[in-house]
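Only one protein chain is missing from this complex, and each of the others stays in its spot.
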Amino acid sequence: MSTTTQAPKALRGVGNWIDDRFHLAKTGEKNLRKVFPNHWSFMLGEIALYSFIILLVTGVFLTLWFNPSMAHTTYDGSYERLQGVEMSEAYASTLRIDFDVRGGFLVRQIHHWAALIFVASLVVHMLRVFFTGAFRKPREINWLIGVAIFTLAMVEGLFGYSLPDDLPSGMGVRILQGVMLALPVVGTYVSMFLFGGEFPGEDIIPRLYMLHILLIPGILLALIVAHFMILWHQKHTQYPGTGRTNKKVVGTPMFPGFAIKAGGFFFFVFAVIVALSAFVQVNPIHLFGPFTPTSITSGLQPDWYMGFMEGSLRIFPNWLDFQVFGYAVPIAVLVPGLVIPGLIFGGLAAWPFIEQWITGDKRAHNVADRPRNAPVRTGVGVAGVVFYGILWLAGANDILSHTFSVSLYWTTYFFRVAAIVGPFLGFIIAKRICLGLQRRDRETLEHGYESGTIQQLPSGEFIEVHKESSQDTVHVLESKAEVDRIDDEMIASVEEPESDGVEAPAARGLKGKLRAGLAHWFTKDNVSFEGVEAHTGHHLHHGAGHSEHDEEMAGSH
Amino acid sequence: MKWITARRRHPLAGYVVVLLALAVFGVGYSLVAPSADRAEAQVMAAQTGADPADDATVDIEEGRDIWVRSCASCHGLNGGGSDNAPDITGAGGAAVDFQVSTGRMPSSNPDAQMPRKEPAWDREEIDNLIAYYEQEIGQGAGPAVPEAAPGDKPERSDFEDEESYEAAKEEYDEAYDAYVEGASDTQAGMQLYLANCAHCHSWSGAGGGLTGGHWAPEIHDATPRQIYEAMLTGPGQMPVFTDGAIEPEDKQELISYVKTLQAEPNAGGIFDLNRVGQVAEGFVAWTVGLTLIIACAIWITAKQRAHD
Partner (left out) sequence: MTDKTNSNDNGASDGSADRVIGTPSPAEGEAIVAGSEDPGAEHPGAYPAEETHTHSEEEQRRAEKTAAVWFLIAFLAGIGFFVAYFAFPPNAEGEPAIADPQIGQYSNMALGGTLALALFGIGAGMTVWARRIMPHYEVSSPYDDLPSAPEEKGSFGDFFMRSADESGFTKRPLLRRTLLLSMVPLGLAPIVLLRDTGPLPGDKLKHTLWEDGMHMVVEGTDKKIREEDLAEDGAMISAFPLVEEHGEGEGHGPALSLNDQAKTVVLLIKIPEGDFKPGMTEQQMNWTHNGIVAYSKICTHVGCPAALYERGSHRILCPCHQSTFDAADGAKVVFGPAHRPLPQLPIGVDDEGYLIAKGDFSSAVGPTFWDAEKGD
């Protein structure tokens, strides 16, 4: 094992040639040594990266035949059922990809499935980062980039969905135009400029095409590269455990371990997407028929990532619409179409800074939080997930109503209530669960874990033997940071000296009071681990005579 | 609560909670969902002692028997209707054929929308009923049965031997193909369907929800004649499309469009997700796609034990 194979001559030659020009040996080695912590949830972002690569490759293939033109044509291509049908060049050229280009149908389906998976993986990746607090200093900028990627990915998806000019895709554009028109004062101008006139006009698909294949993917690519470079520079966060501290990252080195694993994972992601595309039909535009502004189908939906906007448009009532001097302000379009997405994405972007402001925690964090150890953040996150989820489901209320035979209007009433009540319930339940888990953690730390072994004491009493947890478990449990409970007393004693970089919240002024109140809310219920030492409560449950035996058993594992 | 406290740490507790939650949802759903009409449909598919249909003559007496036994109790002996059933004197033979041949009539619950089910009578009996209706009740009012459009497929049980069944089936298939393929203007059929039908029955004919707990049914099982009759008579909440507004040959185009679409294999793969569209696609992307990928990620990163 100690002998190292000499690098093959050809490889050395290339390596030397490059190093002669860039002086890369040292940097190269440093990067090969880069350490990546191991956990499946750290691979979620990679799914997004890989599906983006797949999207780029398949997208390029599709552009070879796609003709982004709204010029009118009568179809006389190979697909017999639609011969003689009036359609746009865009739709006809998509039929060509499907039915004249061998493998074209497959690639188009790969492109569509990859898009669905891309946005889905962005969401789960973002949730992982949120719930583990991995957005905290020093990673706020990468969080912001992530939010931007998520937003742009949605827009990119919507525009791509609109290109083939089939029945549902044209309706997506129509709804977009309807939301634009609702903008006070400027709405009609924005719509006229974007569409080059009235809806649908002849310009919108060429324009969306440019945005879809050039501008937005270009920005996305740049943002993804920046995201990755920042990650590379700052190194990945890690979960708590033995030897894992804010100063030191523990994991697999880039080469060979991580490189092989990540490479294999790329093939897995690609394989799953291709398998779906091979066997599960997606967005069958040839069955939908071409777009006309006067036709519609029941069960009309956007792709899933626009579902929450569709849902908010559906359930928002018209009670708040008003007029100023006869000019219409359709709140029922503006709020769900612009304000709610603005709140969701704005809230996501602002959260790291809000949390930092509330807690006053300006320290750098490289060890991720366990979600239970930040119950308020977890609760807020769950509330957000519930809110988004309710809107998302509401976007399919007609399908739900039809599939489960529930009255259509009742689904609307239900979702209206649920969108308001659900997040509060989600917050309370999630926080309670977190606190319960914290208490269990404290117990486990003090007494070890329940072994399932029952013993009878001389007194006749039955007890369950507790065993010591492993070193690693102890480290994980002890990772819970001590949180100062911020209460009125503390707030009253102004200007405490800073300790550990955590400032004492100033209680002056309205803003200070608000902040103090929020800080109190953020910390008041936390279970204190203060003074808890591992396994000190060990003997409380059974006689000293047994402990030796237990340790022996524990050690034998 | 002590009971719960003692058991909630049991290894199976999690599963029990999940099962209980599922049961609660199930029961809750069954309370919320409208009556079991649709389930009943299968039960109602009671078979009739079918006589061979080789006799082409119409037996008006039998039609009257059926009318008196099964229709008159609600619609009245003269078809004038009652508190819980409409006047059907002007409905026409097409309406009778549609309602009875799709099994919607006779209905067990006059207040609820009836789902499609097996008809209560065989073809011959239905023809007798229509003949009686047209002669005695409707007396020529309302649209007649559109004979040009192919109706029910022959049933094996209606024939004495295999040969006559095969012959009838072949004849039917020929008529069916001639009708569906006789339409040539896909553009007209498609535009008529998408502009006037798809907003309820969906682009694929899978149906959809309406207000007030009603729904637009799936039309995959409907014969061309039943679709034609539905357009003529506007059953339930469905509007009427007269032969003046959409002429018979255009109706043929429309029916041909939706039937051809329905019969077309799915070029994108064997799983068509019931042609529901984007909701089903998103569901599959999350539940199948992402789950499989994450399973792979777990395989790659799973902790290795010494023996691994």
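Each chain carries a letter (A and B) given by its place in the written order, and its residues are counted from 1.
FYI, contacts are C-beta pairs under 8 Å (C-beta built on N, C-alpha and C of every residue); 3 or more make two chains touch, one makes a residue touch a chain.
Owing to the predicted nature of the structure, the values given are computational and were not obtained by experimental measurement.
Novice: Looking at A:A90, A:V123, A:V179 or A:A430, which residue reaches the missing chain?
Specialist: A:V179
Novice: Decide which residue listed in A:S51, A:S93 or A:T473 touches the omitted chain of the complex.
Specialist: Residue touching the absent chain, from the options given: A:T473.
Novice: Quick one: say which of A:V57, A:L106 or A:L231 touches the chain that got left out.
Specialist: A:L106
Novice: When the complex is taken as a whole, what residues of chain B touch the one chain not shown?
Specialist: Touching the chain left out of view, chain B contributes residues 14, 187-192, 195-196, 199-200, 208, 210-212, 214, 234, 236-242, 244-247, 250, 264-270, 296, 299-300, 303-306, 308.
Operating definition for what follows: only the chains that are shown with their structure count from here on.
Novice: Determine the centre-to-centre distance between chain A and chain B, using the mean Cα coordinates as centres, and give it in whole Å.
Specialist: 41
Novice: For the complex, give me every residue of chain A touching chain B.
Specialist: 38-40, 42-44, 46-47, 81-86, 98-99, 105, 109, 113, 116-117, 120-121, 124, 167-168, 261, 264-265, 268-269, 272-273, 276-284, 286-289, 292, 294-305, 307, 396, 398-399, 401-402, 404-409, 450
Novice: So in the complex, the part of chain B that touches chain A is made up of which residues?
Specialist: 9, 29, 32-34, 38, 184-187, 190-191, 194-195, 198-204, 206-213, 215-216, 260-261, 264, 266-273, 275-279, 281-286, 288-290, 292-294, 296-298, 300-303
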